[in-house]
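Rather than the whole complex, this shows some of its chains in their spots.
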Amino acid sequence: MLHPDRLFPSDPTQRAIARRLYGEVAALPIVSPHGHTDPSWFAQNEAFPDPASLFVKPDHYAFRMLYSQGIPLEQLGVPRKDGGETSTDSRAIWRLLASNWHLFRGTPTSMWLTHAFETVFGVTERLSAASADRIYDQIEECLRKPEYRPRALFERFNLEVLATTESPLDPLVHHKAIRESGWKGRVITAFRPDPVVDPEFEGFRDNLAELARITGKDTATWDGYLAALADRRLYFKSYGATSTDHGHPTAATADLARPEAEKLFDIVRRGGATAEESELFRAQMLTEMARMSLEDGLVMQIHPGSFRNHNDVVFQRFGRDKGADIPSGTEYVRALKPLLDRFGNERDLTIILFTLDEDSYSRELAPLAGHYPALRVGPAWWFHDSPEGMRRYREMITETAGFYNTVGFNDDTRAFCSIPARHDVSRRVDCSFLARLVSEHRMEEDEAADLAVDLAYRLAKNAYKL
Amino acid sequence: MLHPDRLFPSDPTQRAIARRLYGEVAALPIVSPHGHTDPSWFAQNEAFPDPASLFVKPDHYAFRMLYSQGIPLEQLGVPRKDGGETSTDSRAIWRLLASNWHLFRGTPTSMWLTHAFETVFGVTERLSAASADRIYDQIEECLRKPEYRPRALFERFNLEVLATTESPLDPLVHHKAIRESGWKGRVITAFRPDPVVDPEFEGFRDNLAELARITGKDTATWDGYLAALADRRLYFKSYGATSTDHGHPTAATADLARPEAEKLFDIVRRGGATAEESELFRAQMLTEMARMSLEDGLVMQIHPGSFRNHNDVVFQRFGRDKGADIPSGTEYVRALKPLLDRFGNERDLTIILFTLDEDSYSRELAPLAGHYPALRVGPAWWFHDSPEGMRRYREMITETAGFYNTVGFNDDTRAFCSIPARHDVSRRVDCSFLARLVSEHRMEEDEAADLAVDLAYRLAKNAYKL
């Protein structure tokens, strides 16, 4: 099912170049600096239970499409937050995916799943109602074998390093267990402070209390709160973290005078903040985080512009991350100015900007990153982590920011088996883009070959200090 | 003039696939679920008077381009609302089109007209000052023949169904006449309530009075007004309508509590509404219409984002729909939330979203339609109903929403003879897009062949319940 030339341009000149470039990068180790796999997999190394639990239930790309066509999430085994009933019949769930496989035509989900089916599990026929049970059985049989345990797959996937993402309140027990197990796989954490810096996050006040408990700092004062965060950053660093990650609704930043910041914190920690005050507090915290990054060296990632939990019914019933996060227009030029006025010219700081608003590529992000020493543009993200999305990204970023103000690829996934597929798509699309430039004599092939390795491996390693 | 490979990619691999795919759909009947042809043509079946009256005077695509280059609309025979003089010399109007034919190079208008000239009227030379009279004579001669009457053309165009668009105040006499004539052509209406749900529509208060008169309901009360609308929807349904259509300036929706809605209606019906109140009323009415759709099964189309009648001088002199409607940025994610909170998870409701703001394809519409069961994305619309526009549409929609959250093609035209041309362009562009996916091994050719028929025929039929 996987053609060796997949994703390469059909033009023979370009395809020949793309093949050669891809040949340089196909076997490189995977550097995965940003993602959402579960560290307990690698700590406990237990077998994945069954195909539906591996490929459907946890993958919002898969179940959002099925849901959009009228299949209830309960039938897809998505666990209910409210305790309501949900299917536990994995084979039935799998059959639903199989009989609706046509819905995924032309989507990256179909490419990722097909890649995993074939390269990981040896499946050689297309998923369909007719083949559903055969493929289910084949994958399930594999999953019982030791070579399909998480650590074995990690090694087989040629993962040089894999970052997970945790809340500052997470004790990192799994990362500790991995370290103490003696296993050589490099699984590191990343510091995601949203639960303790976003006043609108569920349980924010309790989270501050928990932060105090963990760190022994007084999080009822501005200084104590900042000290607690600095403390947790160092703790995360001790478990390999090289980066922080900030999932704010907008890219707003602020640089308040100390008394104003203190006063705002006081309002926020008491729980009575207005929407504007919450936004201002998040904005201020991005600048505080940048300041701390300059001190402790953690690379800062800003992931703005998602309207989280847009579907209220789904949120109440199933909770977060259920395919109902919708991008919205995101402004960077005015939003980032306070932070950039303070830290934009720092050469020892790296802030990686992501967007879900592709308009901002050529209009805002490339011009900003093509000027400010502290800024880099993160890869095509989420809905745009796809062949067309990646192509647009290169076409709109490169001419203004070049390649070296970008940072390689992020797989950003919860779906472990999709990691090799996603990096492979990225490598193929980048090689195809470079092949076009070479074929149009906009670059020599030796330059493209050097760049191919940068884009597939070196840029991520350097930008994330891995 | 029409090359059999027009609009196919020049790459031989892709072109060969595109040809094969197009071969599967070229002869399929045309399903036209949304458009603005005049039902009196089919009711009365009179000959079209002359080439200028058929191709120039009613086609804002044609005369806006000529106007933009300094040719007065009066010289193009566009009727003046203010009673001022306008050209009635059809041959002179035609010569203006012909001698400015170069202005249309690279535009869909040139493709549509060329297609109609050649396939409908047998014209085989390019329009120019030199050929103007010959082509005029040739078309005029055809128009005198019975086989060029509207019903004969309808049949020759292989139209399976054609929807027109009418105001709730329209008595649908032409649809009645068509039905009673015994002619088999399926011409149905669609329910376009803007004149009675938009407080800023010309004559809104008079329109409410007329609505009362027609339905016998008391449109001075909120309940009576809603009942009158529900009543007219059923009347339209009885003339074949399967859809409603809403041409609001924005996508704003609201879900007011009943007392608030009643109060707002009271302000609005008295004629003293502010711009904000008018906007809120339109927003509320979208949610009311969705509620009624859930009851009567009419598919709901939302066409927001056109700044209507932007050119005040042209509006005063010539009225609506004179090529002076200009798109503007349109936000969907926040705008639709009130409606979606109430009805977004309904599997028995279909809301088709259109846009003139291509940014919203990948950022808002595809993510929304790829999640909410009630949502679908309408085809590339108006200025984007063009080869490049359709290509961008597929490239930006497909990876997130797939093909099955789209609804096939709408020709959306007032220009009857352009209908086959427009559907042909759509089929060719979709087949070319699919051919690229096949050539890049992102899909198998059998899947593409199945999809080609879906995109050309089945999706429209299913989505619009035709």
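By written order: A and B. Residues from 1 in each chain.
FYI, a contact is a pair of C-beta atoms (placed from the backbone, for glycine too) under 8 Å apart; a residue touches a chain by one contact, two chains touch by 3 or more.
Just so we're clear, the structure is a prediction, and the values are computed from it rather than from any experiment.
Sequence-identical chains make up the whole complex; the displayed set comprises 2, and the total in this structure is 3 copies.
Operating definition for what follows: only the chains that are shown with their structure count from here on.
When the CA atoms of chain A are superposed on chain B, the rotation angle comes to 120 degrees, reported as a multiple of 5. Centroids of chain A and chain B (each the mean of its C-alpha atoms) stand 40 Å apart. Those residues of chain B lying in contact with chain A across their complex are 11, 13-14, 331, 333-334, 337, 340-341, 344-345, 347, 359, 362-364, 366-373, 375, 395-396, 398-405, 436-437, 439-444, 447, 450-451. Listed in rising order, the residues of chain A touching chain B in the complex are 3, 5-11, 64-65, 67-70, 102-108, 111, 126, 307, 310-314, 323-324, 326-329, 356-359, 383-384, 386-389, 392.
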